[in-house]
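Apart from one protein chain that is not included, each protein chain of the complex appears where it belongs.
What follows is chain A.
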Amino acid sequence: MNKITNNKAWFLVLPVFFIVAISAIIPLMTVVNYSVQDIFDPQTRFFVGTEWFEQVLGDSRLHDALIRQIIYTLSVLFIEIPLGIAVALTLPRKGWGVSASMVLLALPLLIPWNVVGTIWQIFGRADIGLGGYVINMMGIDYNYSQNPMDAWVTVLVMDVWHWTSLIVLLCYAGLRSIPDAYYQAAKIDGASRWAVFRFIQLPKMQSVLVIGVLLRFMDSFMIYTEPFVLTGGGPGNATTFLSQFLTRMAVGQFDLGPAAAFSLVYFLIILLVCWVFYTVVMNAGKREEQ
């Protein structure tokens, strides 16, 4: 077959090219630009090679922030995924309860990040916040602005409150797609409740769970607004995660070179983890088919 060659067709790609260039490529290249130079003003700049990268990669405060970030993200995933699945399994399958629970679950998702931070900031206060007050009443000394552990737990609970609904909704959608015949067959085959979950429900939820884990990983790894509103990263550095650290470096100290270098590293970490996770899960699915 003769392929028709018409190079004018490339013009049709131009609009997309412009949009992608303006929205992604040009800003990203600016960051690359800053990460390899020391720029004082447009006329005064020096090429520094990998110096900024070496500096940020060797920064012990950044290591601490990274470790905090990893522990935080893993905690988020380990709590939200099982909790989301568990809640999805207990949701009603028909009747008015379906729409009622859908609305209730969707509510936290509709609240802007900084409002969530503000809500919990007030809710958790020992003097005027309902939550903080009640906890202190019960004899537990709780103060998120002074005790690092309390601050940490508060940020975690806040995230669970905000985002578990997403996992619930995704899992629920997956569960609803299972035909009744599967449950009936399982009953007749004498399957236990656990076997129904393990061999029917979990496999059907697999694809939505992959999406859920990816979204929650990316979002929690980039968390900024909520801890910023709640404690500003404190007390000390207890809730200073990577974004917080980066912002302080770029906006607070105006260290644009190291900040740019770190931005790139940050971006690559997320890209790499997502890619590895996605590939492993998808290949696992394929291998099973053979």
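General observations
Note that contacts are C-beta pairs under 8 Å (C-beta built on N, C-alpha and C of every residue); 3 or more make two chains touch, one makes a residue touch a chain; residues count from 1.
Assume contacts and distances are computed from a predicted model.
This complex has a chain not shown, and the name its UniProt record holds, of "MBOAT family protein", "ABC transporter ATP-binding protein", "Acyl-CoA dehydrogenase" or "Sulfurtransferase complex subunit TusD", is "ABC transporter ATP-binding protein". In the complete assembly, the contact with the undisplayed chain comes from A:Y182, out of A:W161, A:Y182, A:Y224 or A:Y278.
Only one of A:P108, A:P148, A:P203 or A:G234 touches the chain withheld from this view, namely A:P203.
In the full complex, chain A makes contact with the omitted chain through residues 179, 181-182, 184-185, 187-192, 195, 199-200, 203-204, 288-290.
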